[in-house]
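Missing here: one protein chain of the complex. Every other protein chain is in place.
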Amino acid sequence: MDFATIIGVLVGLSLIFGAIFWQANLQDINPGVFYETISVMIVVGGTLAATAIAFPLKEVRRLLTIIGAVFKGGRVEMGTLVDEIVDMGTVARKGPKDLENALDEVGNPFLKDGLQMVVDGYSVEEIRDILATRVEYREEREMTEANMFKAMGKFAPAFGILGTLIGLVFMLNGMSAEGGGAAMAGRIGRGMATALIPTFYGAFLANLFLLPMAEKLLSQITSKSTQQNMITEGVCLLQMKKHPLIVREKINSFVPPREWKRTEPGGGA
Amino acid sequence: MDFATIIGVLVGLSLIFGAIFWQANLQDINPGVFYETISVMIVVGGTLAATAIAFPLKEVRRLLTIIGAVFKGGRVEMGTLVDEIVDMGTVARKGPKDLENALDEVGNPFLKDGLQMVVDGYSVEEIRDILATRVEYREEREMTEANMFKAMGKFAPAFGILGTLIGLVFMLNGMSAEGGGAAMAGRIGRGMATALIPTFYGAFLANLFLLPMAEKLLSQITSKSTQQNMITEGVCLLQMKKHPLIVREKINSFVPPREWKRTEPGGGA
Amino acid sequence: MDFATIIGVLVGLSLIFGAIFWQANLQDINPGVFYETISVMIVVGGTLAATAIAFPLKEVRRLLTIIGAVFKGGRVEMGTLVDEIVDMGTVARKGPKDLENALDEVGNPFLKDGLQMVVDGYSVEEIRDILATRVEYREEREMTEANMFKAMGKFAPAFGILGTLIGLVFMLNGMSAEGGGAAMAGRIGRGMATALIPTFYGAFLANLFLLPMAEKLLSQITSKSTQQNMITEGVCLLQMKKHPLIVREKINSFVPPREWKRTEPGGGA
Amino acid sequence: MDFATIIGVLVGLSLIFGAIFWQANLQDINPGVFYETISVMIVVGGTLAATAIAFPLKEVRRLLTIIGAVFKGGRVEMGTLVDEIVDMGTVARKGPKDLENALDEVGNPFLKDGLQMVVDGYSVEEIRDILATRVEYREEREMTEANMFKAMGKFAPAFGILGTLIGLVFMLNGMSAEGGGAAMAGRIGRGMATALIPTFYGAFLANLFLLPMAEKLLSQITSKSTQQNMITEGVCLLQMKKHPLIVREKINSFVPPREWKRTEPGGGA
Partner (left out) sequence: MDFATIIGVLVGLSLIFGAIFWQANLQDINPGVFYETISVMIVVGGTLAATAIAFPLKEVRRLLTIIGAVFKGGRVEMGTLVDEIVDMGTVARKGPKDLENALDEVGNPFLKDGLQMVVDGYSVEEIRDILATRVEYREEREMTEANMFKAMGKFAPAFGILGTLIGLVFMLNGMSAEGGGAAMAGRIGRGMATALIPTFYGAFLANLFLLPMAEKLLSQITSKSTQQNMITEGVCLLQMKKHPLIVREKINSFVPPREWKRTEPGGGA
């Protein structure tokens, strides 16, 4: 569970709504002026419609799944993964049988598939080639998802402005009706306030949800690729039957130095 | 047929027009104020003129064809394609004659051309080289089309603003004529409302049609390239007479794991 | 002659000027309010000054030549070029003498230089290296030209806004002088209208000329590079004395399948 | 300590606050109008909330550490590092024992790790591979940090505008209440002034802190990578037991010519 995301959403919502209610209270204005059904229709509906046009149905249908993934987070500690690969290296040096028996304990499916290829006797070039292709196209698929959120983060403010333009055209056309300067000022004020609501919705959705989520998806993609590239390197070293000390040294280069552990010289081999 | 696109267009249009008619009804204003011939001329005409300058005639003439392609969609299921390639692998191992006979059943023209080269005895390097060049330049050509929509998506709001500037200059120059504050307010209101219409048109065209379509074209290009890269890899493995199990393993790396099928060990070879 | 460009310019100008004259007629306002010498000075002059600072004199002086190139167009049909290369392949197989004699008929200077190298006995690696370098640096030089138009397309609206700011400062400073509300409203209106003119000029220049031309230059660069890369590949295949059927197959990969022609089996060799 | 950063922050703050107090004094307006608790909540709180959603908790928690790194600076003089590597080259030619003894004097941890690999007998390919991977993934991790600041530099003005929209909606809804034109003008003025405060905060935070810091992080990443690439090259040359004159010539190519020193021919070897 990615608590930062949940805290961010809750804090963001509290701040914006808190500010609105506080100010409403101070000025004795009904905070309900911030809810406007037509504006919700234009901004939320328009954004979803544009997204349905812009992306394959398959991706659009996964929208909620992807939002769930953003909240779930789930970054594996790289240090633990290094240990697991180095341990598997010790097992692999005993023989493919031992490695095959140990496979059930491996949690990471990418590592498991890689080790299975070692057991099946694929060459180092084949393993590297297959795993690198998997990483490349996994990145590409997930990038489409991140791009979908980025695009939504651009559509939302654009439909907000569209809604505001519609509101302004009505307000301005209604300006001819009168009843004295003060009444007119009040009417214009309320009309413009209503016209600004969709822009507010668009900016709110984009900056508190859509754009931060796109950013989080991008950083999840990068971090997953680092992990899988490290696994690829590790599995190739295992297939070459390299000494666990060298395996650790090599795959440690994917990890920030402050997370390195050293294998005890006598323990690893 | 890409239903998401059609639904998106219909929902988007209904929402925007619905919002306009609803609001028009509420405020008792004629919704016809949203139609303005001069604005259509400036925004639609200006965008098309700029596009005709910016892109080769050949591409501009294909505008409707490309829009059709966006609506038609047509993403092949990758899983099915994997099966087809693996099946062809089994056939190819029997001999080039068998492969040639099986060619007629192949639907995908890119796969067909690749298999034809296997039949014609091209080397793996030649096949990879020719097919990779085809993918590269197909991408480049289709990218020009996507860029055309992207550029139109920038021209439309720009001509919208140009139209609004023209409208404002007229409205402001007409401000001197008078007849009492209230009449003037009414006149200014209507003038500004009319001046905003082209900006509304530009934002509407760009965000509900042009930009989402550019995005869809981009994702169609990527997905087609993934498919063709997989075919290229598969055809090269066929030419090398690799075992169907290995072919499947290798080309599966282009496909998301949740779509993998495994060949029954006894069935494939 | 690139008719799309010319039609685009004419249509764009007619639409904008048509809209202005139509509206001027409707509202009985002199369309001459859209001409303002000071604004022309600021927008056109400022854009040219910034361009002179931003780009090498050599490029700036070629401004008109480049605009001419945009209008001239001149995309060779790829299919014809494929035929020419394949024909030369048949000649080249007879011997370098025959190729040398045939050189005079070659129109494309890039192809001619490539074939001359075949005649002069350069190796495939040398030919590929020299021609690839020429393509790379031709692209780089032409990219500078496209960037110049792109930069001008950003400077023009920026100087437009600068001019509007100057106009607003004057209008606002003149606001103190009075003579009754209505007179003031008229004065403010005319002042603001004048202040908006430079923004109009900037948006007009950028969106109807500078940005579309930058885009056209970019697509001309890409299309020329595709052509030259195909020629490079073709000349190398000629030097390797490959069979015309294979030459056609290989260089066809640069061309969209719908433009392919097949050499008659008996005719090419 | 990076004095430029500290001076920049101090000068920037003095200028902005100085301008506010000066103007406040001139117009006899309380400068306290520039402080608004609700606006701080929306802009600072909203930006932090969006950042917590957009980036892994791990990075967000390091926010202050990263700001500290920006202020600390710490660019090593490249010339000194060249000398150190060349000196180590002289030591390395004596034998691995001598190099091992000299390791304690090496300050740069990246150089130290590289030299340790030379002592441990890693091959040139292995050293280059391990060090290059470390540089690549260090860059990637630090890029996430720079991107976090860049994203914050976009969120801050966006939440500023969000706050201004909220303020405008309240101000406009309150416009109906009256008490004579002058009173209304005063009320509208103060309402709009308050509504502009969050936009001011957003622009202030983004342009004086967040965006410059993102830029500084980027240039620190580049400069550190240049340094580490030079070390990688140097360590590989050491492992190949190249003559110190050649080592200096080669690694000098990473350094601007004006910082080159020449090894005295007799001294280095």
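To keep things simple, chains are lettered A, B, C and D as they appear, and every chain counts its residues starting from 1.
Just so we're on the same page, a residue touches a chain if its C-beta (ideal position, glycine included) is under 8 Å from a C-beta of that chain, and two chains touch if they have at least 3 such contacts.
If you're wondering where the values come from, they're calculated on a predicted model, not measured in any experiment.
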{"item": "In the full complex, displayed partners of the excluded chain", "value": "C, D"}
{"item": "Touch criterion as defined above, residue of C:G163, C:G186 or C:G234 at the omitted chain", "value": "C:G163"}
{"item": "Option from C:V60, C:L103 or C:V124 whose C-beta touches the chain left out", "value": "C:V60"}
{"item": "Touch criterion as defined above, residue of C:I7, C:I66, C:A102 or C:I130 at the omitted chain", "value": "C:I130"}
{"item": "Residue numbers in subunit D that touch the chain omitted from display", "value": "2-5, 7-9, 11-12, 15-16, 18-20, 22-24, 27, 29, 33-34, 70, 73, 75, 181-182, 185-190, 192-193, 196-197, 199-200, 203-204, 206-209, 211-213, 215-216, 219, 222-223, 226, 233, 249-250, 253-257"}
{"item": "On subunit C, residues whose C-beta touches the chain left out of the figure", "value": "38, 41-42, 45-46, 48-60, 109, 117, 126, 129-131, 133-134, 137-138, 140-141, 144, 147, 151, 154-155, 158-159, 161-163, 165-178, 181, 184"}
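Here, only the chains that are shown with their structure count from here on.
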{"item": "Partner chains shared by subunit A and subunit D (touch criterion as defined above)", "value": "none"}
{"item": "Superposition rotation for subunit A onto subunit B, Cα-based, multiple of 5°", "value": "70"}
{"item": "Whole-Å separation of chain centres (CA-atom averages), subunit A against subunit C", "value": "39"}
{"item": "Junction residues of subunit A, two or more chains touched", "value": "181"}
{"item": "Topology of the chain contact graph, where touching chains are joined (line, ring, star, complete, other)", "value": "line"}
{"item": "Pairs of chains in contact (touch as defined earlier), listed by label", "value": "A-B, A-D, B-C"}
